[in-house]
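One protein chain is absent from this view; the other protein chains keep their places.
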Amino acid sequence: MNLSQIVQYGLAGITVGSIYAITAIGFNIIYATTGVINFAQGEFLIVGAMTAISLSRIAPLPVAILGAVLITTVLGGLIEIVFIRPVKHASVLRLIVITIGLSILIREAMLHVWDEKVRSLPYFTGTPVSTVTILGAHISPQILWVLGVSAVIVIALTLFFRFTRTGRAMRACSDDRMAARLCGINDRWMVTLSFMLSAGIGAFAGCVISPVTQTQYDMGAPLAIKGFTVAIVGGLGNSMGAVAAGLFLGLLEALVMSQFATAYKDVVAIVVLLLILIFRPSGLFTRSDVSALRTV
Amino acid sequence: MMRLRIYYPVIAGAIVIVVLHLVLAAADATYYMTQITMSAYYALVVIGLCLLMGYAGQISLGHAGFFAIGGYTVAVLTTYNLAAYRDAPLLARCHSLGLLVEWQDLYGREILSFSPWVAFGAALLLTAIIALVIGMPVIRLKGHYLAMATLGFGLIIYRIALGTPILGQADGISTVPPFPLFDGLQVNGRAPFRVQNYYIAWAVVLTAVVLSLNLVHSRVGRALRSIHENEEAAHSLGVNTYRYKLAVFILSALFAAIGGALLTHYNGSIGPSEATVMKSVRYVAVVAVGGMANLWGVLLMGILLNFLSLRGVFGTFDDAVFGGILIGMMILAPQGLLRVAGVRTIVSRLAGRSHG
Partner (left out) sequence: MRTRIAAILVVGVVALGLVMSPGCKKSPEGTAPETTAAAAEPIKVGAILAVTGPASFLGAPEAKTLEMLVEQMNQAGGASGHKIELLIKDSGAKPENAISMAKQLIDEEKVLAIIGPSTSGETMAIKNICEEGKTILLSCAAAEAIVNPVANHVFKTPQKDSDAARRIFEVMKDAGITKIGVITSNAGFGIAGGQQLQKLAPDYGVTIAISETYDKQETDLTGVLTKLKGAEVEAVVNWSIVPAQSLVAKNMRQIALDVPLFQSHGFGNIKYVEAGGEAANGTIFPCGRLLVADVLPDGHPQKQVLVKYKSDYESRYNEDASTFGGHAYDALLILAEAIKKAGSVETAQVRDAIESLQGVVGTGGIFNFSAQDHNGLDKEAFEVLTVVDGKFAVYEP
């Protein structure tokens, strides 16, 4: 394999990895505030993309995307208020099951609203065949958009959680909800806000990957599975870790693909997930405070 | 004796089953038995899952994987044609021991394959080993990490089923022969065997229920319930939580595998669609709506929901119904439908159960 071939594999890995990374970011927000993994996160991506595609028929692309993000954000908030908030004394088990049920319902609703056809947003810059050359290898400019948007979101989130009052309030809720409430933080609204943020970011992510992956009503679940695999590998709650883990996983898959039959590629992610869960559940890029996660 | 009280519902159930048969026969509608039989085999999975989720408090999002292991093992071993190797010494030995059978498939081809009893035994053994190997590291995890790990397990099984040529890949295996039991009884989906198979399926299910009731009302069952209530307390009292949870995990896996193996013989086929995440989620939904720790509720709901789903009654809303049930149950009635006041007193009188 010559240099350009190696670089091409690397770019292929980054392409897939960036999709995983941007999906994973949304999981961390809800986890950071409530300690729950939201299985319905993948659906937010698809709802956002589908809405944007419908809106793009009557509005220019940036307006359509903005509209889609806003609508999905509101949807995320409504979902939290209607389905999550009423659950008192929620065990983790119950909340997991609820979010699974939600993901199914949202998907079926999308099927009946939009039908089963495959759609996609137009490429942000260029056409389906434009390509950028790096060291003799080629990549679509849309991937650079995905990477760029991921970076911007991660930076914005980090600043938000570290330097704004609301962000710090949300982190307080995840550490100890009762204590946060005693400090005067309205923890219930923080939870709603976390869902809204997750939904909005998910919608934006869905829009930016739509030209690359295309969008179909049932793509939410596979995306979610890859997304939270990556989120766990990077360490739950750690957005930068999620991005790093996503790229790592993408490159690992590209490596496996280059050496073995492509059919084994999908097993890589699952095996990595299981290994991480068994040996280092806190993730690759987070300190190991694992006592809360293990039983005896 | 007090212990006998717990079996009253089993006897009542058996009577209901016979009465149902008579009613259907009188109405000339025995064809409903097809879906009831299929639902009964699916119910085996949820009974096991009920023990795991309701009593041991461990979620599993990958139980369809064990169903698939049971089904595929049986399918491969009873359909793989060894006729070409019949003279190899090892196979000749097996043949003389009665482990192999010769039969003709639908197109008149001569097949030499393992006998269904051997295949069944192999399926159970394989499931137990895999459940042990997976369970050992995974049972230690908690909450969503456990959920994720079981999900990952289910996904691996799905990928293996989808990608392996000998397992039929996307189309599965569709030439599975019937399973001759004894005395002319067979697990067979064809019309002449319909009533027979109805009773076979229910016999298996009721046996599983009796086993489960025994377990629940034994020392082991009480230990499990204590783990579910408060694991740390149980551990501090000397209960070997890890071992009990692992044991229940393996048992529930075996129940699922038996269901898979028998349904594969009944249907004559199996495919990767039995190993999907959605199937695992449906099993969880049934356990949730039946009342996590309520064996009878789970059994009833399992039969009802699968029956309706298999008949296509939910139409294009099939998955949505299960999703809606999951949400509804978890939000409003986490103890299950049968705990609704009114129904509750009747059920608890019938079941003679003391805990609430």
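In order of appearance the chains are A and B, and numbering begins at 1 in each one.
Please note the rule applied: a residue touches a chain if its C-beta (ideal position, glycine included) is under 8 Å from a C-beta of that chain, and two chains touch if they have at least 3 such contacts.
Here the structure is a predicted model, which means the values were calculated and not measured.
Colleague: Among B:121, B:137 or B:268, exactly one should touch the missing chain; which is it?
Modeller: B:268
Colleague: Give the residue, chosen from A:5, A:125, A:164 or A:186, that touches the chain omitted from the document.
Modeller: Touching the chain that is not displayed is residue A:5.
Colleague: So which of A:137, A:157, A:172 or A:208 would be touching the chain we can't see?
Modeller: Considering the complete complex, A:137 is the one touching the chain left out.
Colleague: If you put the missing chain back, which residues of chain A would it touch?
Modeller: Per the touch rule, chain A residues meeting the hidden chain are 1, 5, 8-9, 11-13, 15-16, 19, 111, 115-120, 127-131, 133, 137-140, 209, 212-214, 216, 218-219, 222-223, 253-254, 257-258, 261-263, 265-266.
Colleague: Touching the absent chain: which residues on chain B qualify?
Modeller: Missing-chain contacts on chain B: residues 29, 31, 34-35, 38, 106-107, 162-163, 169-172, 174, 189-191, 263, 267-271, 273-274, 289, 305, 308-321, 324-325, 328-329, 331-333, 335, 337, 339-341, 343.
In this section, only the chains that are shown with their structure count from here on.
Colleague: Quick check: in the complex, which residue numbers of chain B touch chain A?
Modeller: 53, 57, 59, 61, 137-138, 140-145, 147-149, 151-153, 155-156, 159, 163, 231, 235, 241-242, 277-278, 281, 284-285, 288, 316-317, 319-320, 322-327, 330-331, 334
Colleague: Taking the complex as given, what residues does chain A use to touch chain B?
Modeller: 36-37, 83, 86-87, 92-98, 100-105, 107-109, 111-112, 221, 225, 228-229, 232, 263, 266-267, 270-271, 273-274, 277-278, 281, 293-296
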